[in-house]
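Note that one protein chain of the assembly has been removed; the remaining protein chains are unaltered in position.
And now, chain A:
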Amino acid sequence: MHGIAFDVAHLLAGSLVLISFMMLYQDRLYALLNVFALHALVLALSVAWQAFTQHAPHLYVTAAIALIFKAIIIPVALHRIIQKLGIHRDIETVVGIGLTMLVGIGLVALSMALMLRVTSAADPLAREDLTFALSVVLLGLLIMITRRNAVSQVVGFMSLENGLVLAATGAKGMPLVVEFSVAFSILIAFIVIGVFLFRIRERFDTVDDRALDDFRGERR
């Protein structure tokens, strides 16, 4: 795979990493949701491009799921949930944004150092895709760890999952990719419904560990 096909795939996968970074510094929930919608849109384009260059029509289904479900339905639903439950629109972060960004850069460097080294035998497209995918996965993990609100943790998980879809489509001819993305969509739908039904406003962690002991029935 050379020339334009490789370049476009590279560009799209690289943009995904960039958008993951954009999510790291959002401090408003609505803005975070908009950036996530963009993330899902770029993923849909990337998957569709893979479907086109690999001549794998079933991947268009995955692309369509990413576009319709993750770029449109979920952000809209989360918007409405935030309104209905009256969730704080500010995102509480555990550590400062500057430090988070630095850790994020470290994680991307780590995934490059790791994946480019071990995949030297694989074809270049798959190598780059896996490297970018691992970066997106790790950045998603970072979002989940550094945020306190349930909604932003869900967004972190969804961006992590976008990274997995990128990896799965980059692995040429991988079976069950469509099934994986459907399974993940169901999972995400469950979470979003769960957030709504149980009115999970904030993450349960508090800095006050007396309260935590109380939750666990272990207060002395």
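One rule holds in what follows: a residue touches a chain if its C-beta (ideal position, glycine included) is under 8 Å from a C-beta of that chain, and two chains touch if they have at least 3 such contacts; residues count from 1.
In this section, contacts and distances are computed from a predicted model.
The listed choices are "YbjQ family protein", "ABC transporter ATP-binding protein", "Hydrogenase 4 subunit F" or "Acetolactate synthase"; the UniProt protein name belonging to the chain that is not shown reads "Hydrogenase 4 subunit F". Considering the whole complex, the residue from A:108, A:160 or A:192 that touches the absent chain is A:160. If you put the missing chain back, the residues of chain A touching it would be 114-115, 117-122, 126, 130, 133-134, 137, 141, 144, 150, 153, 157, 160-161, 164, 167-168, 171-176, 179-180, 183, 187, 190-191, 194, 198, 200, 203-204, 215-220.
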